[in-house]
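Omission of a single protein chain aside, the complex is shown with its protein chains in their original locations.
So that you can tell them apart, the chains are marked A, B and C in the order they are listed, and the count of residues begins at 1 in each.
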Amino acid sequence: MSSFRTVTMVTAVLLVVFAAVSGNRYYLDIFIFTCFYGTLAVCWNMMAGLTGLMSLGHALFVGLGAYSVAWGVSVHGWSPLVTWPMGMGLAVAAAFVIGMLCFRYGLRGYFFAIATLAFGEVAFFMVSATETLGRSDGMIMPISSTDIPGQLQFFEKWPYALIIMTILIGTIGVGEALMRSRTGYYWRALRDNEQAAEALGVNARAFKLRCFMLSAGISALCGAFYANYVAFVDPRSVLGVELSIQMLVYSIVGGMSLLWGPLVGAAVLVPFSILLRDYSAMPGGDIVVYAVLLAVLALLLPQGIAGWFVSKWRT
Amino acid sequence: MTPLLEVQGLSKSFGGLHALSDVSFDVAAGEIFAVIGPNGAGKTTLFNCLAGAAAPTSGTIRLGGERIDGRAPHEICHRGLARTFQLVKPFRGMTVLENVKVAAFSRHPSAKQATTAAQAVLDRVGMAELAAVDAETLNVAQLRQLEIARALATQPQLLLLDEMLAGLTATESAAMCERIRQLPREGIAVIVVEHSIPVVTSLCSRAVVLCFGKVLRRGATREVIADPRVQEAYLGNAQT
Amino acid sequence: MLAQLAVALAAAFFASAHAAEPLKIGVLAPITGATAADGARLVKAHQLAVKEINAGGGIAGLEGAKVELLIADTQSKPEVGRHAAERLIARDEVSALLGAWASAVTMPSMQVAERYRTPFIVTSAVTDSITERNLQFVFRVSPKGSWAARDVGSFINYLRGKGVAIDKVALAYEDGPFGQAVSKGYKKGLPAQGIHIVGEETFRTGSPDMSTQAAKLKATGADLLLIVCYVDDEVVLLRALAAQRYKPRVLGYGGGHVHPTLLQLGPMVEGAFGIVEWMPDLKKAATEHFAEAYQAAYGEMPLSNAAQAYAATWAIALAADAGRSRDPIKLRDSLRALRLDSGPASLLPNDALAFDAAGQNNVGNVISQVIGGRFVTIWPEAVAGQSLRLAH
Partner (left out) sequence: MSLDIFLQAIVSGLANAAMYALIAVGLTLVFGVMRIINFAHGEFLMIAMYAGYFAWSLLGIDPIVAIVLVTPVLMILGTLLYSGVMRFALRVPEINQMAVTLGLSMLFQHLALVAFTGDNMLVTQARAVAGVELGPVVVQVNQLIACGISMALLATLYLVLQRTDFGLIMRAVAQSRDGAALSGIDVTGVYKWAMAVGIGTLGVAGPLLVSILYVNPHVGALFTLKAFVIVILGGLGNFTGALLGALIVGLAESIAGAWFSASVAAAVPFVILILILLTRPEGLMNRSRRA
């Protein structure tokens, strides 16, 4: 599939689903969160699945984006035009520093994962102790009774849906373009055999860093969106380990070898678990189904739903 | 004329273990040079130092007159030194062409040009018809060819080949030797690590013999092979 | 999905054609997840209120409409609670929302209610800022966390008046949303009342050992220790204090401190004080009625948060009755005008359940004490079930 075709397909599917649910706020909310988690999973997997860098601290970048927006608007009344780039800039800078340290000292595999987790946890506890960021209580962002497009405040949900869809499509578009360029080839080569890749002229540290920074920037973008949509941020929601683990789960279920695999994972699991919760009679029934499904899929479809589908389709 | 590669007083130790001590030799442009020695003599460590995968403890390495010791592998690659690995592992999930493309990107940043260059290399090594094949399905001989194709795609002046004949049949070996012999004509000097004495004698004009990390003998291949110390080192090794 | 939409639309159509369509109230409660035990108790209280309302002929102002509770599980997670609020408002079209136990779950959920102009009565969350953000649709029956300082200050002065020497007060709290909110109030409010805080110790929820904190508290020599945390951590802390042979008077905050788990500690907690929003032995007619009805229905004593849930449920029904409307905006207006000084919703320890301009119910706390292995109210004397016991 050419990159253009992937992007067109994803866009088409999103538009169809969007058209089908746009009349219903409840379904739109599910749609928005599916796109939100889908984007996060895709950019997480750019690192884990495509470059071989498993991060368990990605919530840190989401948190930087979300807190930039919440702090900017609650304390200074700044517009998203300022806070979104600020959040992304902070996240990219943080990824640069963390990446420089980790790659300089040769951290890989579980050790890289746990180092990123440690950075994320440090951020979590620091925010929990910082008065101006609302400590553990988080920050309530002002909500107006009228729409303020300049502050991304809308009564209806469709503007939010369009924003997150744009972010998602942009992420897939950038990702696909990169996958077909030198960068994408280098990432996959690094994932597989760093030593061989370096011998073939790949500057391992620079390209890993580039991947980390891109992924962090997109995560912050999602975080910024989250803050504007939910109008509330707290450490547990946007900085907790659970969020990082969610990205991992969607990627595994969707398929880590494909750029858009994690999107499939999110598109299956997010609505599935929400609908199960909303319609099942037994409280917690969804947890049981979700947990069992996760374990079974991870065991039986190691290449993920998308990977399985592609291999069936090719043969 | 300065030699293409100049190694002087190269040493490498891991903790207390001296993998290489005071190794010196040089390789001229357009030459096929052999590094021989029993197992554990330090041949792979030498390659790692030359290619930048390991930093030497002391000594200098010059490529085309410029020092490359301690440089990162990708920089050394850009300066025109390519290597192959003893254990060949293609990049998974990529076709043969894509594998070569990874290497071609080092000279051609645009995807289009890299594809053209990679295809040209595949033509050159006679793998054009395998271009679209999933690299994981190749057999040993094809994997070795792919390994050479990848190295060539980085457009090296000097190519390090690590045991390229191991596990190949006689016919495959002969074809591979023929391939190696052509490299100097394409302007590429070669260093081979090889066990088979007949192959070394037929391919290489000069050789260096390593034993326990030290240079045992250096010079024209025939003279080196005839050295009784070298014989002993090899025989001693063969008996164990 | 379209089919479902059609069904929903049809249902809405037929329902509105019917006269006594029920008043739908959404409840957000942690039925699973880390705080599931508390959620179960909240739900019982909501259900008891609804049972009583419906048994009494429903809501007169709405032609006898029954109240229908739609209970959604928040799994104790903010994002789940938030989505549940979306669903209850958008899909189930509830007239009002109640909930959602912890502050972290309450805040994102109430933002949804605010945006979709549906009244949200916060039943138990104590974070001050909930009613300090000028939100138009958010009401709270529980007191602000920082108000505890006011009542604790008065209580300390009451104790001093009884001849109890309380010179030094130390603070130990859980360094999370709950503990931070209340302790902030203490740190600001108590010195203003002439009460000196000599030491402050914090811990994360789930700490396996608090010996160091206990030793530091002992070193302060405080004669009253104010504790703000969940009951799990309180057990660990109290045991560590006991091991240090340090026995200050203890005053714990919130429902966690009148929690049955605590009584399992036996003699160790005898005499301990708790500051709490409500007690089942409060001398108020509505309280007696609720405690009896709850015990008859579920065979256990209700906790303070159950009373808040019960009051909030009644408040919505009474507001709908008074305003003769189930429309969320009209309901909001009725809630603002509400003043309940008698009847079931008046069980909390203030003169009348009423919401000020910020949506806050001006309600104080009461002080409980463990006497004879039971929690009893001892202050303010006007509502106290028993008198203070000072044997120490």
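Heads up, the rule we're going with is that contacts are C-beta pairs under 8 Å (C-beta built on N, C-alpha and C of every residue); 3 or more make two chains touch, one makes a residue touch a chain.
Just so you know, these numbers come straight off a predicted model, no measurement behind them.
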Omitted-chain contact residue, chosen from C:70, C:198, C:268 or C:301: C:268
Given C:20, C:192, C:243 or C:285, the one touching the chain that is not displayed: C:243
Touch criterion as defined above, residue of B:48, B:84 or B:221 at the omitted chain: B:48
Residue among C:206, C:221, C:343 or C:373 touching the omitted chain: C:206
Sole contact to the chain not displayed, among A:199, A:256 or A:306: A:256
Interface with the undisplayed chain - residues on chain C: 32-40, 174-175, 202-204, 206-209, 211-216, 219, 231-232, 235-236, 238-240, 242-245, 260-261, 264-266, 268
Touching residues (missing chain, whole complex) on chain A: 48, 54, 101-102, 105-111, 114-115, 117-119, 121-122, 124-126, 128-129, 135-136, 241, 245, 248-249, 252-253, 256, 284, 287-288, 290-299, 302
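Criterion: only the chains that are shown with their structure count from here on.
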Pairwise touch network: line, ring, star, complete, or other: line
From chain A, the most remote chain by mean C-alpha position: B
Chain nearest the global centroid, as defined over all protein CA atoms shown: A
Distance from the mean Cα position of chain C to that of chain A, given in whole angstrom: 36
Chain B residues counted as touching two or more neighbouring chains: none
Parts of chain B lying in touch with chain A, wherever the complex brings them together: 51-53, 72-75, 77-78, 82-83, 85, 89, 91-94, 98, 101-103, 105-106, 109-111, 114, 150-151, 153-154
Chain A residues within the chain C interface of the complex: 20-21, 23-27, 29-30, 33, 128-129, 134-138, 140-143, 145, 155, 230-232, 234, 236-237, 274, 277-278, 283-284, 287
Chain B partner contacts - residues on chain A that touch it in the complex: 180-182, 185-186, 188-189, 192-193, 195-204, 257
